[in-house]
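For this view, one protein chain was removed and the others were kept in their places.
So that you can tell them apart, the chains are marked A and B in the order they are listed, and the count of residues begins at 1 in each.
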Amino acid sequence: MSRKGIFVRTFRRNKISVVGLLMALCLVIIAVIAPWISPYDPISQDISVQHAPPGWAHLFGADSYGRDQLSRVLWGSRVSLVVGLLSVLFAMAAGIPLGMIGGYKGGWVDNLVLRFIDIFMSFPIVILGLLVLAVMGPGLMKIVIAIGVALTPRIARLARGSTLSVKGKEYIEAARAVGQNDARIMMIHVLPNIFGDILVMGTLWVATAIIVEASLSFIGLGVRPPTPSWGAMIRDGLDQLTNAPWLSLFPGLAIFVSVFSFNLIADGLRDISDPKLRG
Amino acid sequence: MRKILAFSLVALISIIIACLPVFAQEKVVRMALKASDIRSLDPHYGTTTIDYACIDPMFNALVRFKPEDINPEKIEPDLAERWERSKHGLVWTFSLRKGVKFHKGYGELTAEDVKFSLEKAANKASSGFAADYAALDKVEVLDKYKVRITFKSAIPSVLGILTNYHGGYIVSKKAVMEKGDKFKFDPIGTGPFMLKEYLAKEKVVEVRHPEFFRGRPKLDRVELWFMPDASSREMAFRKGEIDIVEGEREQAWVNKMRTVPGTAIEIFGPGETLTLHFNMTKKPLDDIRVRRAISHAIDRGELMKFLGADVTSKLVSVIPMDYLGGTDKVATYEFDPEKAKKLLAEAGYPKGLDLSMVITEMSDYRRPMEQVQEQLRRVGIRLKMDVITHTAYHEQIRKDVNPLVLYVCARFPTADPLLTQFFYSKSIIGTPTAVTNFSHYNKIDNLIEKARVEPDPKKQKEVWGEAQKKIIEDAVALPLCITKFVFARKTYVDLGYEMRSTLTLVTPIKETTDIRK
Partner (left out) sequence: MGEYMVYDTVCKRRGDFFVATLYEKRTMLTYAIRRLILVLPTLWAVVTFVFFLIRIVPGGPAVAALGSYATEESIRQLEKQMGLDKPILVQYGSFLKNLCRGDLGKSLITHKPISQEIFRALPYTLDLAIGGMIIGILFGIPSGIMTALRRNRAPDYIGRILSLVGISMPEFYLGILLMYLFAIKLQLFPVLGGGDFSHLGSRLYHLFLPALTLGIIMTAFVSRMVRSSMLNVLGEDYVRTARAKGLPERKVIYKHALRNALIPTVTVIGIYMSILMGGSVLTEIIFSRPGLGKMMVFAVKDRDYIALQSVIIIFSAFVFLFNLITDLLYAVIDPRIEYH
């Protein structure tokens, strides 16, 4: 059975990752159907319910403008998820080729890639995100790019490492012996075999990306108001912490639950592949 | 073994001593203000609340408002003991107090300092308020303690430009000449407190000026902290790390602070006007129907409800009622979304229109604007807002970036400053004499000029009234409401005066302010 097949089968058997996957799927589904399941329009204001505590009319309460928090949290999942997934995809699209080429080719190419990785790893993700946003200005796609750029070296490093371990395998030797060129070898033989590792780390990075997006929104560099974003909601709620603590509580929980689910998946995946770590 | 024990004991004791809090018997008041940094401590450049808060305790002027009451009729002597005015009000002679000492050994206040200060204030290169002194002709030193000020033309209030506000502050000639540009962050005045240190983005620390002419100030030290974050300010106040805190101008804030034990809430005037200016150079705001539509779309009642009854009051005209010359006899654009939609359709926008603007993150501006954004959305006007820093906002609006400009401010309580700065053609932004005329309005110049020189106060008020009527008719700006200043202070801080209203926009620290713990 192919490596991939074994992988999928053991994944299904591992409880942790299944739970995580289910949670993450719920999140994705919520993000998609948010417009239909939200009880209210997330940006419509109603001053008469200003700072309403959680109750029947507003399950998560209402903010200073009387906007329904539940609807805003539901809609906020769209921003977090889009940023989380797209930025990791961006980083993969940029980082995998980079790491693969460096790892496979070796020599000065590899050195160049390594130096590139070194340089960019000097910036903690939030900092690089900050820097990129400072240059580009705020906005949803810009955040995706900012976080994507910050994650690229990390994924490149990963891809490189995996490539190095795969490089010595027989099928690579065989392909080379047959006379296939480097590009083909990388695409057909290396890529599918390193993809598993990347996927695992990818889920972790999605978790990270969600936190980083929330952090940047919290600082004020996120999407424009009145679009709901969990980080920005926590920030607004902070001013009312003593009189309306639920305003920061629920978006924070939402972030936590989302990140937790992706971490669960990643943990589960790790446990599968490494019997010594398994429970 | 014993050596080890002894050594450990000594080490332990030293650590404990190192950790003991510094026992300060000093009287300190720590005030937290809603700003990230000061722009200048030079009183002729300070324009923001935080600047005033730091400047006021350090400087005096020839005359001053009675603390704290901005009634211009109650202006009283400060550095000047008495004065005489000529028959037509063009020549004023001031006799200075003797023995007033500047900070840090910069000598005694003399007429030379007064001449220097006023000339500095009137000079565009050394003051942001030079326009206020356009009518100033010359300042002459008659003797060491006598100064004569001559004006080219009569102005509504001479004492107004010589009082402890904006350009009226008197600085030390010697210090300015010595320090040059550095004076901005190392000022010397005659006030009860003098600058000890300024830590950028953190705080300004001022200490007692022992030779203050009204007597030794009661406090040893005043710390003015910059805390733009509402929650940090609130937490610091609750915790007791801050004694006086600038509040949010919202009911929710007032209500929750009232529940904190040992707190006194100060809500005072004159308050700041919230006015929405329409930039008529930005299409489609050049069309009066669109401007009127926007005016009808905005529900001022909802806005005031959002901010709260305790902290707002009605604003009908662009000049508040309690300013000299303010009137309520102007047309009002009633809240009428249907009419708004109709007007938009008439102007060619049946499907609504899109506008983009920048807004500062400062809550006094941002929060009302987010409401306005929503109200406009309900009639089909989609307003895209980019949130930027307060400093950046104030720079950008002066560069014609925004179609709508929300401005929050207080000015000397007569109609002239507001009319001149916001609606006079010479003040149009982008011109060399620009002030804050964001709308590019130029149709009431004659009325403004006429009112300035009108000797009969009743007629003056009438002309001012006409000007305000025209502003509303032409839908140049929409007055939203007045928000009052909100401060919370610990009950053990005795301000030493009754807080009624002040142009410093904060609860100023005076020589009479004391701590009673």
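By definition in this document, contacts are C-beta pairs under 8 Å (C-beta built on N, C-alpha and C of every residue); 3 or more make two chains touch, one makes a residue touch a chain.
What you are looking at is a predicted structure, and each value in this text was computed from that prediction instead of being measured.
Contact with the chain that does not appear here is found for just one residue of A:Leu74, A:Val113 or A:Leu133, A:Leu133. Looking at B:Thr391, B:Asn442 or B:Thr512, the residue that reaches the missing chain in the full complex is B:Thr391.
Listed by residue number, the positions of subunit A touching the unshown chain are 115, 118-119, 121-127, 130-136, 154, 157-158, 160-162, 164-165, 167, 196-197, 200-201, 204-205, 207-208, 211, 214-215, 218-221, 231, 234, 238, 241-242, 245, 248, 252, 255-256, 259-260, 263-264, 267, 270, 273-274, 276-277, 279.
Listed here are the subunit B residues that touch the chain not shown: 15, 18-22, 36-37, 199-202, 225, 227, 229, 232, 235-236, 238-239, 241-242, 361, 388-389, 391-392, 395-396, 399-401, 430.
By our rule, only the chains that are shown with their structure count from here on.
Between the CA-based centres of subunit A and subunit B the separation comes to 46 Å, rounded to the whole angstrom.
Of all residues in subunit B, only 229-231, 234, 238, 248, 250, 252, 255-256, 302, 305-306, 361, 363, 366-367, 370-371, 373-374, 377, 384-387 touch subunit A in the complex they form.
Per the touch definition, subunit A reaches subunit B in the complex via residues 43-45, 47, 50-51, 64-65, 137-138, 220, 224-226, 238-244.
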